[in-house]
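In this view, the complex is presented without one of its protein chains, the others remaining in place.
Coming up: chain A.
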């Protein structure tokens, strides 16, 4: 089952203009864009401030200017909007998934089938995407659903949140309450249906198709079937001319894994030749297999550093062949270097020093198998709070040469979050006599003096006075635990004085 994200950009022309020139002095003034409809000059887009002042899209400009005295008026430029939308599509193509198509005038559609796990699941993917767009100053609404039509409708007509997920198989249920305008139908058809008393998509689903088709034409049922997933609606992948792409079509569709592997090998060689001509190396590769039944199987691999080594790239791509479902056969295979970077030549070896082993190919392979976030190194952060003292960095980042201050013992395993324990302890600075954790009671035989860790007031206001007293304790069997008391044992404002276990020493 396919999964499609529809990105709706309701303020796209305004956002584009603001991103172009956000330092103009009158940036705070309400802004409208003006275009021509026939002979009239009308408002084609308005910012939130202008909307708040009562301006509407479609309103004559002279009326808008009369309503709001210091109005900024700019000319609308639909062609530039479309070009910018294509650039946004390219950005999404490079970062999210191999199949992206612009959905003018105000949207982009992304096929994320099988690509979501690399971003940590659908929810994380939507959140990341929304965050990135919002940070760039773009108003966006997102929806993910089984079909383009359903995602398109949800992104534009779902009112509760900016991102919404329709679970697989729930398309009909989520579409039913939406209004007819969500179906991407011509204005006249919607008006005609409304005259007949239809209000929601659910009403249409319950009505026999034949009379509807007779009256409104085939378009209505086609859109309905597309939204429900009963009729395929292929997404034509965006392929800007600037990308390096090689393709191969087959007279006879291919399906066997060995055949696919052989052609991948040939395509990679072609691609590397093309990259070499441009002096570039690939950072991200997309393999698109066009099946005879008009579906596209995709494989995306990423590389930690730019590469142009055919053997290595072939290995990475062939690793993914088991995930390709050839169906009744594959007609066309295309291979694209979605992200390419200039490749800096390096000296292969020198006689004087032994180069450190190159493990970038291993890192790439593991990252493509388990996801790029799951292959990492840890690096010290200057913080006394244990859970903040470690940060994940890229697996191939240069050596930091740093460590943690070693004068206090640290456990080898840290619980994901501190777990509350029962204790008996003398306040303020004695270790407990016993602790009870996960139903097992440990008698404390030895313990270290407390290590006091202060809260970080610059992170959160609530931590301004917070204190934790960490003890290393050892029970009768020799098990060593890291426990702490929230608070300094005297002043209730510093913490709750409850005890927690945080880690285990070896």
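Quick notes on this one:
In the analysis below, contacts are C-beta pairs under 8 Å (C-beta built on N, C-alpha and C of every residue); 3 or more make two chains touch, one makes a residue touch a chain; residues count from 1.
As a working rule, contacts and distances are computed from a predicted model.
According to UniProt, the chain absent from the figure is "Damage-inducible protein", selected among "YCII-related domain-containing protein", "Damage-inducible protein", "Ferredoxin--NADP reductase" or "NADH-quinone oxidoreductase subunit D". Checked against the full complex, the candidates A:197, A:322, A:342 or A:403 give a single residue touching the omitted chain, namely A:403.
The hidden chain makes contact, of the residues A:136, A:161 or A:374, with A:374. For chain A, the residues touching the chain absent from view are 357-359, 361-363, 365-366, 369-370, 374-380, 386, 389-390, 395, 399-404, 406, 409-416, 445-449, 472-474, 476-480, 503-506.
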